[in-house]
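Here it is, the structure, as structure tokens.
Heads up, one of the protein chains got dropped from this complex, but the rest are sitting where they should.
As written, the chain order gives the labels A and B, with residue 1 at the start of each chain.
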Amino acid sequence: MDIPRHTAAAPSSRRSFLRDNPSVMWFMGCLGLFSLIVTILSEGMGIGLISTNLVKVLGMTLCLCLIAIAMDVVWGYCGILSLGHFAFFGLGGYAIGMWLMYARTEIVIRDSLGRGTIPPTELEVSEAVAAQIFGVVGSSELPMIWSFAGSLTFQLGMVVLVPGLLALVFGWLAFRSRVTGVYLSILTQAMTLALSLYLFQNDTGLRGNNGLSGLQNVPGFLSTPQAIISIWFFWASAFALGAGYLLFAWLVSGKFGSVIRAIRDNEARVRFLGYNVEGYKLFVFTVTAIVSGIAGALYYPQAGIINPAEIAPIASIYLAVWVAIGGRGRLYGAVIGAASVSLLSSWLTGGGAPNIDLGFYRVVWTDWWLVLLGLGFVLVTLFFPKGIGGLFDYLVRKQ
Amino acid sequence: MLRLPRFVTLVACLMICAMLRPAPLAAQADTPLQDVLQAVQPLVASPSRATVPQVLAALLDADAPGTVDFLRAWAEREVHERPDDGLFFYARDGADRNLILIDIDTGEVAGDVSSRDVNQIRPNAGVRREINAALVSFELLNPNPDRRMAALAAIARSPDADQIPALESALAAEEEARIALRMERLLDLLNARFATDSATRVDAIEGLRGDISTEARRALNQILQTRADFAPDIPEDTNVARIRTPGEDMDLIAAYATLSDAGLVPPRQGRNAIRDALRLNAVSGEVGGIPVHRLDTDEMRRTAYRALQDAGTVPPLVTQADMEARVAEYIFFDAYLEPDAAVTDAARDALDSTRTAISLWQFLGISLDALSLASIFFLAAIGLAITFGVMRVINMAHGEFIMMGAYTGYVVQTVIPNLTTSLVVAFPLAFAVTFGAGVAMERLVIRHLYTRPLETLLATFGISIALQQLAKNIFGTQARPLTSPDWLAGAIQVNDVVSVASIRVAIFAMALAFLLLLLFILNRTRLGLEVRAVTQNPGMAASMGINPDRINMLTFGLGSGIAGVAGVAIGLVAQVTSEMGANYIVQSFMTVVVGGVGSVFGTLAGATLIGALQKGIEWFNPANTLAAQTYMVLFIILFIQFRPKGIVALKGRAAGD
Partner (left out) sequence: MTKKHMLSTVAATALLATPALADCPIQVGVLHSLSGSMAISETTLRDVMLMLIDEQNKKGGVLGCELEAVVVDPASDWPLFAELTRQLLTVNEVDVIFGAWTSVSRKALLPVLEELNGLFFYPVQYEGQESSRNVFYTGAAPNQQAIPAVDYFLEELGVESFALLGTDYVYPRTTNAILESYLLSKGIAAEDIFVNYTPFGHSDWSTIVGDVIGLGAGGKQVGVISTINGDANIGFYTELAAQGVSADDIPVVAFSVGEEELSGLDTSRLVGHLAAWNYFMSADTPANEEFIAAWHEFIGDTNRVTNDPMEAHYIGFNMWVQAVEAAGTTDVDAVREAMWGQEFPNLTGGMAVMNVNHHLSKPVLIGEIRADGQFDIISQTEEVPGEAWSPFLEESATLVSDWSELGCGMFDTATETCVQLTSNY
């Protein structure tokens, strides 16, 4: 697909990397400009043309773009159609969500108990926090996995470690026994299903179907208006997307990129050439899982709530759909796909689009959007395997 | 004359009877039943299980004509109250949602009123049970055998000592063998619990030895009911079931709490009690000389409490040693409510004798459930076994074909009201519809993607999403039921422990039939031969005069058609929703992959394994069905790691890659 012309002499310095990949410069420029415009127009910091709600939606979209480029690397470049990356996304969200919930509740509890005559013991505090968090699901005990939920550092570590370790163990098992192609896809889907079923149980200790909520209130900034917080998260998301894009663009442009593309195109041949195919695949799978986890950790504080339905296998399928529509094997394609489809989707299902009256039938977008998406997706796979990104190739070639 | 079912209410009854005597004499001749009822008017108008014995006592005591009919009508909710004067009437439907009132004594029409002007009296199930039990002695002699059986069912539901003589005399007069047998059996159960002399009871209990029926075990367990108690020494006439040792098979704190609840020992101060005591005694920022702000550990709080204790402001702290010492002064035990040890020993013995048999039957029951689940998985997956297993085409819309078949069945049922006919029509129609859909999909989409399996997976996802939403748009999101005809609605009752719903047996038979049919098609027909040829080497097959396009189309159609038929079957046990396919798709792929791709027997093995596994895990953790599903998926993931080719791995050339 878009293999750089000088693959043999892989660029080593940062300057030549950027020169070889003009699209990275373009992307960074666009992202920076976009962030600036949103900030200026926002309610919290600018002239108020963009509502806080929209800032949040845009921030969340940036996170979705981040997981989309991760998906693009693992699928478009390395050929592993993973139907499990949204599970890693969700795990990142859960990890940060635990801290957000615990710390916020702890502040409230300490404040309330501290007003009594006698100061509370640590045990009383943690019991009261547990009753607050788990009273909702008919329990009052803090499960084991919440032992360190009060520590931001620990939970931030979990954002990286939990998806990373899960991907490492799962990937090692799967790649070691040479599960490839559609089997691997189905296996990753089974993993996602198992994880979401597991999280749906209340016994898991993550509030089951209810999930974690009120995540938009950041402990320590409880009195800061959401208008401001939304901008902070927007910046963080934009920064993460930029950094992720740089990382992946650099990763796929060098020799490493050539090897994983070769694995995608003919795994057996690469193995015969003496490369440790499993190692490469495992590395890509794990790194993209970690990036997905980080994207999730930024996404859910903006969404405000995370629950197991977010992790259901269908979410990961949508992720594949975005990337396919945007164009596999090019990072900007993934960004375009994720941004356009998810924004279009929320516009059409959010009741924003006017319904069309055909006289004999009224087209209600909320009802027909998924039908269109599904069929459109079939058309893209059949006739435009390169997706929207393919249009750029076409234009460039024309010049 | 019937005896009262509850003697507890005898006193109440006597009082009511006393009230009844001075009832207006003038009216008594015409309306004896109404008068009796008026004496207990509120209790008849709003009956409750606690008060109904009083009404029954009053009615049966007065023995007015028509009492039995009234009781029956009362239980059947045919009695109405006129709120103006509180009189009771029977009623039948009149014109305009009106009711025609009928006098309960004379049976004459007493007026035509709106349903809103009278209150229908609706005795609840508990009250009706009492009424039916009271009617037993009349019903047992009823000429209609069904009524006699119903009366026996009433006895089984609320057994009572007073029913023994009535049952004995009814048994003597009974002519139908089936009913007599049932009477003898109930008599045994009643004797085991209520007979007055120990020998009769032990005899009756011996008769229940090895009996695994629910009612026998229920009777035995009722004899064996216990109460928890404690005493310094076990009283003489106590029939002890078991002695508990605090700290071992009884929580020490709970044992102490029992004593303190009885007021025998001072209550133990928990953490909260200590905190509250400290708060009450905080004086100018200090408790017992310790500044309040330092009381944020349990240790400091106890120190402060001891300081208060020394000052005499609070009762002394109950320590572990105190608790142990005080608890040791008493014996904690469970005692049978039944004082006769011979009876309880016999009952325990009889109950123990059923243990092994029941475990075995339960195991059989679980196995049958597993088999039923496996046959559903098999049905859902077998279409996939053809498209994926034989043709290697990943069809993620397979679940939607199942859904399409189920909705076809639903539509047929709305058009054809006769359930049996509609099923007969639905199966072939569902096959036809999904066969057509499968062929269309193969022609339009899959054909172009045979060389790109991952893209097939994606494209069929797209179709799956679109079909699901389309179903929502057409049929709405509410689950639609597929109703099975009456002859399939019941259950096959092996005994009281094991029973299988008939519909599940039918589905099992159907799965079996499909297995045989498919084996026949693939191994014994021209089509099967051609399918296998095209699968192994399309180019060579084409040069032998086989049209691979046609064969692919037909095979895909066959797989989809079977999915449609499976949809109708699944709809009969579960519910028809637009998402039902999505619920089965991942499991179906698992079934095929675990069993071994490319083999129908493999799918069978996969379905059996998954069904057995799920039921097995449920057996160990019956409280959480979701956990069973999670562990099952995890197990499958691991299983595939170690046996990637599945249970039935193809060997040689047929194995393909």
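What we mean here is this: contacts are C-beta pairs under 8 Å (C-beta built on N, C-alpha and C of every residue); 3 or more make two chains touch, one makes a residue touch a chain.
Keep in mind the model is a prediction, meaning the values are calculated, not measured.
May I ask which residue of B:A282, B:A479 or B:A649 touches the chain that does not appear here?
Within the whole complex, the residue contacting the unshown chain is B:A479.
Which one, A:I40, A:V136, A:V169 or A:L273, makes contact with the chain that was left out?
A:V136
Any idea which of A:S16, A:S151, A:S177 or A:Q216 touches the chain not displayed?
Counting the whole complex, the residue in contact with the absent chain is A:Q216.
What residue numbers in chain A mark contact with the hidden partner chain?
These residues touch the chain not displayed: 43, 48-54, 56-57, 105, 108-109, 111-113, 115-116, 131-133, 135-140, 197, 200-202, 207-211, 213-214, 216-217, 226, 303-305, 307, 309, 343, 346-347, 349-352, 366-367.
Residues on chain B that touch the omitted chain in the whole complex?
Touch with the absent chain occurs at residues 48-50, 77, 115-116, 122-129, 157, 214, 217-222, 224-225, 272, 276, 362, 365-366, 369, 372-373, 376, 472, 476-481, 483, 489-491, 493, 496-497, 499-504, 573-575, 577, 579, 583, 615, 618, 622-626, 629.
Operating definition for what follows: only the chains that are shown with their structure count from here on.
In their complex, what parts of chain A are in touch with chain B?
81, 116-124, 170, 173-174, 176-179, 181-183, 185-187, 189-191, 193-194, 197-198, 200-201, 203, 313-314, 317, 320-321, 324, 367-378, 381-382, 385
So in the complex, the part of chain B that touches chain A is made up of which residues?
Result: residues 271, 275, 278-279, 282, 287, 292-293, 295-298, 301, 394, 445, 448-449, 453-455, 457-459, 461-470, 472-473, 582, 586, 589-590, 593, 624, 626-627, 629-630, 633-634, 636-638, 640-642, 644 of chain B touch chain A.
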